[in-house]
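See below for the structure under consideration.
Every protein chain except one is present and positioned as in the full complex.
Then we have chain A:
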Amino acid sequence: MKRLLELLAPLLLIGALLAAWEIGCRVSGVPSYFLPPPSAVAKAVAEDWRALLASAGHTLVMAIAALVVASLLAQAAALVVALDPLAERAARPLAVILQVTPIVAIAPLVVIWAGIDHPERAIVGLAAIVAFFPIYSGAVTGLKSADADLERLFELYGASRLQRLLRLRLPSAVPFLLEGHKVAAGQAVIGAVVAEFVAGSGGAQGLAWRILEAGNRLQTARMFAALVILGLLGAVLHAALDAAEKGALRWWRGR
């Protein structure tokens, strides 16, 4: 019974909030373009779901492409940095500057470099920049996380640098890499949507474009519908990566 209640608790809260929202809208008579009631949003989702799902798919493909690019670059960079302490010192300020600069501020530049006709390149590029850091910092930390006594044993047994890297530091980094990728995936979706806003419509058909389009027409319920789909996309992606991380960790430590 307690377990059932725990499972139902979030659903009950969402239901209560939606009911309050619906009643509030009807009683106050607030105009639908300002705040549409949940029923109107549900109707917009029901009418638009094909187009919304197609857009969500588009945004998801951009985010995944960005994640792949970011993963390759970040791990390669972390490997260089981990092998050479001087490289890490050299790269640290650059990494910090790039990380603290808002993605929106870099976006116009990336759009120019990608070419006005190729907004999808700009979107992948920008989302990849956002997704880079969780993987990079996870990998750098992970590569340095090997047990100190295991490091001593490798030294005692005369392991070469390559043996240390392949047989100690890389395997030790696996949990950190998994965590980094999980965080980066969420960041990549955010990055893709932000980039879609900045890169403009052009040939892009992502969820941000749906939101912009509906907003320009004051179809507020459709804006909410796109947000609902975006929220679901994020939740599903997070759940999938969480499961993947747990499975991979089970494999890594044998249970």
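Keep this in mind: a contact is a pair of C-beta atoms (placed from the backbone, for glycine too) under 8 Å apart; a residue touches a chain by one contact, two chains touch by 3 or more; residues count from 1.
Keep this in mind: contacts and distances are computed from a predicted model.
J.: Looking at UniProt, which of "Thiosulfate oxidation carrier protein SoxY", "ABC transporter ATP-binding protein", "Outer membrane lipid asymmetry maintenance protein MlaD" or "tRNA-(Guanine-N1)-methyltransferase" names the chain that isn't shown?
T.: When "Thiosulfate oxidation carrier protein SoxY", "ABC transporter ATP-binding protein", "Outer membrane lipid asymmetry maintenance protein MlaD" or "tRNA-(Guanine-N1)-methyltransferase" are compared with UniProt, the left-out chain turns out to be "ABC transporter ATP-binding protein".
J.: Looking beyond the chains shown, say which of A:26, A:152 or A:217 touches the absent one.
T.: Looking across A:26, A:152 or A:217, the contact with the absent chain belongs to A:152.
J.: Residue-wise, where is chain A in contact with the chain that is not depicted?
T.: These residues touch the chain not displayed: 147, 149-150, 152-159, 163, 167-168, 171, 174, 252-255.
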